[in-house]
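Missing here: one protein chain of the complex. Every other protein chain is in place.
Chain lettering (A, B and C) follows the sequence in which the chains are written, and residue indices restart at 1 in each chain.
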Amino acid sequence: MTVHFSVLIVVVPLLSSFLVFAFGLFQRRVCFPATVAALAACLVFSAGSFRTVLTTGRPVHYHLGGWAPPWGIEYVVDYLNGLVLTAIAIVSLLAAIYARTLVAREIPAAKHPPFYALFLLQVTGLFGMTVTGDMFNLYVLLEIASFSAYALIGMGEGAAPFAAFRYMIFGTLGACSYLLGVGYLYISTGSLNMADLRQILVPIYFSQALMVGLAFLLLGIAVKMAFFPVHLWLPDSYTLAPSCVSVLLAPLFTKVGAYVMIRVLFTVFDPSFSITLLPVTTVIGWVAVAGILFSSIMALAQGDLKRMLCYLIVTEGGYIGVGIGAGNRPGLTGSIFHLLNDMFMMGLLFMAVGAIQAHFRTRTISGLTGLHRSMPVTAAALVVGGLSVIGVPPLCGFFSKWYLILGAIEARQWFFAGALLLGSLLNAVLFFRIFERCYFEAPHDPAHRKREAGVKADRMAMGELIPMALMAVLVILLGLFSGYIVQHAIAHAIPPGV
Amino acid sequence: MMEFIFGTFNYGIYVVLILIGFYGMMAKNNLMKKLIGMNIFQWSIILFYISIGSKKGGTVPVVDPSLHPAIRAVDYINPLPHVLMLTAIVVGVATTGIALALLILIYRTYGTLEEDEILEVLKK
Amino acid sequence: MTHSPLPLIAVLFPLLGAVLVLATGARRANLRELCTMLASAGQFAAVLSMLPRVIRGQTLTCTMLPLGPGLALELRVDPFGMIFALLSSFLWIVVSVYSIGYMRSLQEHAQTRFYFCFAMALAGASGVALSGNLITLYMFYEILTVATFPLVAHKETPEAIRAARKYLVYLLGGAVVVLFAIAATYCLTGSLDFVAGGFVGGSGSADLLRVIFAAFIIGFGTKAAIMPLHEWLPSAMVAPTPVSALLHAVAVVKAGVFCCLRVILYVYGPGTLADLALWTTLAGVVSCTVIVANLFALTQDNLKRRLAFSTINNLAVIILGASLLTHESVRGALLHLPFHGFMKITLFMCAGSIFVVAKKELVSELDGIGRRMPVTMAAFTVGAAGLVGIPPVCGFLSKWYLCLGALEAGEILFLSVFLASALLDAAYFFPIVFSAFFKPEQENPGAGVKEAPVAVAAPLAVTALLCLSLFMYPDGMFRFYTLGDLAVKSLFGGR
Partner (left out) sequence: MTKDLDNVVIKTVSRILVPFMQVFSLYVFAHGHGSPGGGFQGGCIMAASFILLGVAFNLREIGKRFRERNNALMCVLGVFIYTGTGCLAFLSSGNFLDYGTLSDLLPIDSIKARYYGMALIELGVQITVMAVMLSIFVDLVTAGRGEDAPEDTE
């Protein structure tokens, strides 16, 4: 049965999302356990397929419908997407368990079945985008993930539908330009399978149709990845989305976009092309440098905690861009490892912010006084997440930043290294402003007395505390075992020829 | 020069349609017009894909024994873009479905579909 | 190169202490204080147990986490690291006794957080002392910075929070520059392990090596408070006295100097520095710091700020000693590190006890305090005399070797810098001692002896006596002299 794991990863969440919707019509309480069961199954599938890749050392190829690659759709699980699959499975499972009390609080009861159906559909799209080896199939799953994201964001109240609509306009623009890119690729080569494309593309690298195709492809992926110039949709949509939705979307959606960029630049196109022949990666690197500086400063300027984290996502995308820009082994190791770490770090931070918004009834940074007294675990989670994003050693953020800086220096790109360092400094100022507000409040500060006497954050449900604590432990473990992960998984994940 | 124009006028048309759709999406104030612009944008890409598959003298890609006992590819136009575009049509319908649902929600909360009026309400 | 878990135990004790402090919490204060004491005693015992083997020449290593090719979180105990580890672990015992007395007598708030961060800071300091390569050093360096941030902002007044913010920006800025330097070294040499006499020689172009060295010195220099980057130290005096004692004598600034010396001696090494002619510029910058810090100290009226500038001066003296790259000057620097720690902590504890008893902070208010607090002011005199370099106190020994080293290097200019620093020390310490003993008191003259509580007075008496005993038997309990000798031999290849 294990040979079918790589397709079950997409089929099981797809089927269970519709089954959850059907059962939800009769019995609303069954939705949550069914979702968690489906996500647990996906975790088993992704971990199983990744383990087979690790043990056999060769990627797993799965021909859908028995058709051989150039004709049929092929699902490939290799070192790179095995890692990403397992990370998505873990983060989405924890997000589902965490979001339970928030769903009960934020989503009207009649909409629970559709919410969980869309939740699973979103996870299907993410899994599919990671595991597929076919360019057009990737577009279809990209759209599945995007629809469910639009609908999930639209479920919020107030300005959420409006933000969802603007996000849809931007997202469709991105997806259509990806489709156009695939069209041009198809004209030039006649094939859609990634491995097949790599061989066919080599002799025709400098044909104009291919250049235009690559440009459209990268534009589409940049929109999905919220890369700097085209990231405008992210802050509004993720801030206005209900926090049970942003806990799933924020860590995963943009990171899978980053994974697709690495896949396109280094597996579909030969690394020698995208690094030396046509300086694609250097351009990406320079844009990422601008992105890091811009979004770090924007994050500093925000008063709203959640909007600040959204700009942080754009910064993290910038770090991955710089890793790709360096275009050498340590740089790429850094960006792949940062992609992995960022899923857990952002998951942890958005869980903490969701809990603060739900129980402490505030989202502005100035309203956080006395947080450590009424919500100690959330404050600790915020500290662990913040320190990891800054890059304080034993946590995972440091090691990925270490490889990024190594890559930038080895590529003699001093501005890249400078941007990375300045970025982590700006993040430090950003987060310590929050820690100050959470932990130190002057004893004679009037707000302190009101906070003490007035609102007492109600007890956080265990269902929220455990996933947050687990995520914090994962962030620490990722840091401690970074050497192991890099040597055994990421070292092989880097496509040959970098 | 002439055969260049006739040879690639389909690309010309699809580029014009894309620009119209793009203009509609970006410049129009009314959200419904933005949606229409988005649809034009999507459908122009579908036109682009279909025009890729066409061959001179090829017929509809349905097996017709009267043409030639064996199936020769030259007789039929390339069916793959058509299949791909089936999916893209479904995607277009789904996007429009969700967009209309969101527009209903927006209209219900703000009473208008003009973007500047909504932004005014949001600013307050 | 023997593998043993002892260094890991030495680093884990403070972490264990921190967790226990957090667990016991505010309700059971006595139990919490007991945990701190046990942790500090345990750490000192672990470090002491490693001493005989290090004396016999074994270097104990313990690999915590492999991180990749030529990269691992690894602890290695060598004579130089042993000196700093002994200093910080012993002084932690002294300071924790002192802070229990201090915090109790002033009924400070949030004491659990205080002791938790104190223990974490000590974990960082001992980690820095025992780390075997640059990346482990960087990890504990960051932990030290983050752990001491809440300590500096302990009073939570807007002024304290501003000082903590400045503290953080300086130190994290320095850490970021150091990260660049470490990554560049790893790029050039492929390994980060410390090698006595340096491992970077000739691995890259000369000016790239110079840039990396400048980055190292700027990064670690912020924590060692070298002059242009020293702003955070005087403004961090707003913290309670045990914290400033920790900051100055025990952990933070000492770690900065320790890292600078690690880079100068164990990453670049005397040979490479001489070839790159870097040591002259370094010596120049540092001697300016010495002179300017002393001049600033003369003008400060606040006692703790004056002591802060005296620390900046002494740290610069240590780095100057190391940068002269001669036998005796390096030995003098290695000895001045612990001796200055003992002397400076005595002075700080005296300042604290004066604040606890007489609520006085300014030097101008200290007239006739000697008669009212004889023990405290006697200890203060011993510490001050040591810093100036007057024989009966251990300060004389290290200043002696430093001057010998300057002569050995044939640099009369730097010899005069050492002497000028001693002279200026005298210029701003002896007025305090003189006014304390020989001037009449302003308010209620003739009031009887009003000494600080025992928990506050005892530690500073102990350290004062230690300063004296270290002069008589420099190789006594801590065997600093032999450790210094071993380190110098390994550095200069037994010449």
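The rule is simple: a residue touches a chain if its C-beta (ideal position, glycine included) is under 8 Å from a C-beta of that chain, and two chains touch if they have at least 3 such contacts.
These numbers were taken from a predicted model, which means no experiment stands behind them.
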Displayed partners of the chain not shown (whole complex): A, B
Contact with the hidden chain (one of B:Val15, B:Ile71 or B:Ile104): B:Ile104
Omitted-chain contact residue, chosen from A:Leu19, A:Leu54 or A:Leu300: A:Leu19
Chain A residues touching the omitted chain (full complex): 1, 4, 7, 11, 14-15, 18-19, 21-22, 25, 62-66
Positions on chain B where the hidden chain makes contact: 60, 62-63, 86, 90, 93, 97, 100-101, 104-105, 108
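Here is the rule we go by: only the chains that are shown with their structure count from here on.
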Computed distance of Cα centres, chain B from chain A, in Å: 29
Chain B and chain C, separation of their C-alpha mean positions in angstrom: 70
Rounded Å distance between chain A and chain C, as computed from the means of their C-alpha atoms: 44
Complex contact set, residues of chain B against chain A: 22, 25, 31, 34, 38, 41-42, 45, 48-49, 52, 80-81, 84, 87-88, 91, 94-95, 98-99, 101-103, 105-106, 109-110, 118, 122
For the chain C and chain A complex, residues of the former touching the latter: 65-68, 71-72, 109, 113, 135, 138-139, 142-143, 146, 149-150, 153, 156-158, 161, 164-165, 168-169, 172-173, 176-177, 179-180, 183-184, 186-187
Of all residues in chain A, those that touch chain B in their complex: 136, 140, 143, 147, 150-151, 154, 158-159, 161-162, 164-165, 168-169, 172-173, 175-176, 179-180, 183, 186-187
